[in-house]
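First comes the structure, then the notes that go with it.
Complex shown without one protein chain; remaining protein chains in place.
Naming follows writing order (A and B), and every chain is counted from residue 1.
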Amino acid sequence: MNTHIRPIRYLEVNMNAAQKHTDLLTLASAGAHAPDQIPLALQDFDVSSSLSALVDGEVHDTELDCLLAAHARGQETLEAWHSYQVIGDVLRASAPAVTAKAPQDFLAGIHARLQAEASLAQPLQPTLPRTPVAVAGHVRGPAANDAVFRWKMVAGLASLAAVMAVSWTLLGTAPSGAGGTRGSGPQLALMGANPGVTATQAQESTALVVNTAQGPLIRDVQLEALLAEHRHHGAMSALQMPAGFLRNATYDAAGR
Amino acid sequence: MTFALPLRVALEAPVQSVGRWLPAPGARRLWRAAALVALVAGFWAPLQAQTPAPVAGGPRSVNEWLMRMHEASRQRAYMGTLVVSAGASMSVSRIWHVCDGEQQMERVDTLTGAPRTTIRRNNEVITFAPESKTAWVEKREALGLFPELLRTPSNVIPEFYGVNETGTDRVAGYLADVVEIQPKDALRFGFRIWSEKKTGLVVKLQTLGEQGAVLEQVAFSELQLDAPVSMGKLTRLMKDTKGYDVQRPTLKKTTAEAEGWRLKEPVPGFLPMSCHIRELAEAAGGNVAPMQWVFSDGLASVSLFVEPFDPQRHGQEKALVNGATHSLTRRLGAYWVTVLGEVPTATLRRFAYALERTR
Partner (left out) sequence: MTPEDHTAPPPPDSDVMLVQRTLAGESRAFDMLVIKYQRRVERLIGRMVRDSDLVQDIAQETFIRAYRALAQFRGDAQFYTWLYRIAVNTAKKQLMEMKRDPLIFQSQMKSADDDETSSSERELNFHVADTETPEAVLASKEIAQAVNAAMDALPEELRMAISLREMEGLSYEEIAQALDCPIGTVRSRIFRAREAISSRIKPMLERQTGKRW
């Protein structure tokens, strides 16, 4: 009886690829899979692509083992990890692009203090660093948030309205005609000129609907813009002051 | 290929400051009459120090509670940390608040997400985005409506909401009365409000949906009442826009009738409050901002957005929810309607299907 921790997609694999990962095949066959079918998560297993997948939380435990082992052998893993994180943060403007202190130094400082703690077997007292941190080039600055970032606008961060992107949950589709009932349930579709069109063609469309385990998720930038208008100019409530206003200034859109 | 978002760009285009936005003539007339009545009756007292006491020593009515909560923030200075949570997401900000009886000032610094500083003086609001050195200046008429509106005949809150005091609880170190404002029908949501015992200040607020589910919560995690917040300092901060690209988005006030719309059937409890269209610069490239028609029952508000139908941008009709805010979109002939509000979907549906073109 095959018990899975979670359902895994299976793909047909040619035997050459399979032969590359004989140890994985052993694992796979332990789960009684057909020899030409390998669980997707165990496919395509090279360290760099694993690291990228780890950034997205899309790795299996076994991969993570190998990744961490690779990390132990050299620093390339951390360097690439840092680079990948900077890319993501820059695209989303979720963090500055530059560190105030070189990551290597920052980490080293933490390790040093943890080791000192362990050897002293008592918590360190917070102290000022005795020598000033070498700041040449390490100084933190805000990520440039200008017209250069066309893609960021998809996440809605460049405007007054959205401090974080909104995630709407689909309740149902409204049938045309008055007094319709709730509707037939979540649609798996991409909004655009024609439903079913792939995201590549959704140039003017601003909504993306995908079926997920949490239910269909929609990100609709236009709707977010209207939501901001509603909150700024349409929120007429006796509770607006102070609660409503403060709430809107804290976030104009729900975080992910 | 890029993800081009014409509407988003349009909203940010700098526009000339044109004029003040005023509520729709109907509502204004109501107010003026009500204000006169209130003045004559001696109830108009913005400088009054006392918070309203219950009538005849009994439990407070819903209006009395709302007045008390509102007045609390007009009388004192405070600062603290505010946490807004809806579902799994949490946003945090630092708040400073001060008033001198006439003017109210507030400052909100986001602690999560992109850095923003919002400073408000009465209903003028400026929002700074330090990372992009952009600032937006707006007058938010919606902020000036209450509590005067509570005293007018157009206040329908007691008709549609009941109130129940359910006990006391501690929030951010302060003892608070827990007050539940319950809707009398299924067209609106309820609230659970923690009102600081001595002052009445709202320290925690939950919007409640079906079966009392908490749709959204706003709460102080830290609070210091009577903090030494300097109004002079806040004023200076508000005015200093040096180095900032200041934008002044403007609204063109109008009426639904003038735009050719009406509701063939009103939605119980919801009165029309205002109608406007955001002005866009030439650079918007032919995009027209939607008309926004705002309704309120005193506690919940609904915005009805109407714009020309664009097959490129408008797709399937759907009902969505985000925290307490529900949304519904609908195609109406050559138009696309988006209804947004902190009300159940059924209520939004009523608005969407009552909307009718008059010409």
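What we mean here is this: a residue touches a chain if its C-beta (ideal position, glycine included) is under 8 Å from a C-beta of that chain, and two chains touch if they have at least 3 such contacts.
The shown structure was predicted, so the numbers you read here are calculated from the model rather than taken from an experiment.
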Out of B:58, B:243 or B:333, point to the residue that touches the absent chain in the complete complex.
B:243
Candidate in contact with the missing chain, chosen from B:103, B:168, B:230 or B:312:
B:230
Touching the missing chain, which residues of chain B?
1, 3, 79, 88, 90, 92, 94, 96, 109, 111-112, 115, 117, 128, 130-131, 227-230, 232-233, 236-237, 239-244
Which positions on chain A touch the chain that was left off?
2-7, 9, 11, 40, 43-44, 48-49, 52-59, 61, 64, 68, 71-72, 75-76, 78-92, 94-107, 109-111, 113-114, 117, 123-124, 126-129, 132-133, 135-144, 148-152, 154-155, 165, 167, 188, 190, 198-200, 208, 210-214, 217, 219, 256
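One rule holds in what follows: only the chains that are shown with their structure count from here on.
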Separation of the C-alpha centres, chain A versus chain B, in whole Å, is 31
With touch defined as at the start, can you tell me which chain A residues reach chain B in the complex?
93-94, 142-146, 150-151, 153-154, 156-161, 163-164, 166-176, 178-180, 182-183, 187, 189, 191-193, 195, 200, 203-207, 218, 220-223, 225-227, 229-230, 232-243, 245-247, 249-251, 253-256
Using the touch rule from the top, collect the residues of chain B that touch chain A in their complex.
1-9, 11-12, 21, 66, 69-70, 73, 82, 84, 86-87, 89-93, 95, 97, 106, 108, 110, 112-116, 118, 120, 125, 127, 129-132, 136, 138, 140-143, 145-147, 149-150, 157, 191, 193, 202, 205, 218, 247, 249, 251, 273-274, 276, 278, 290, 292, 294, 296, 298-303, 305, 310-313, 315-323, 325-331, 338, 340-341, 345, 349, 352-353
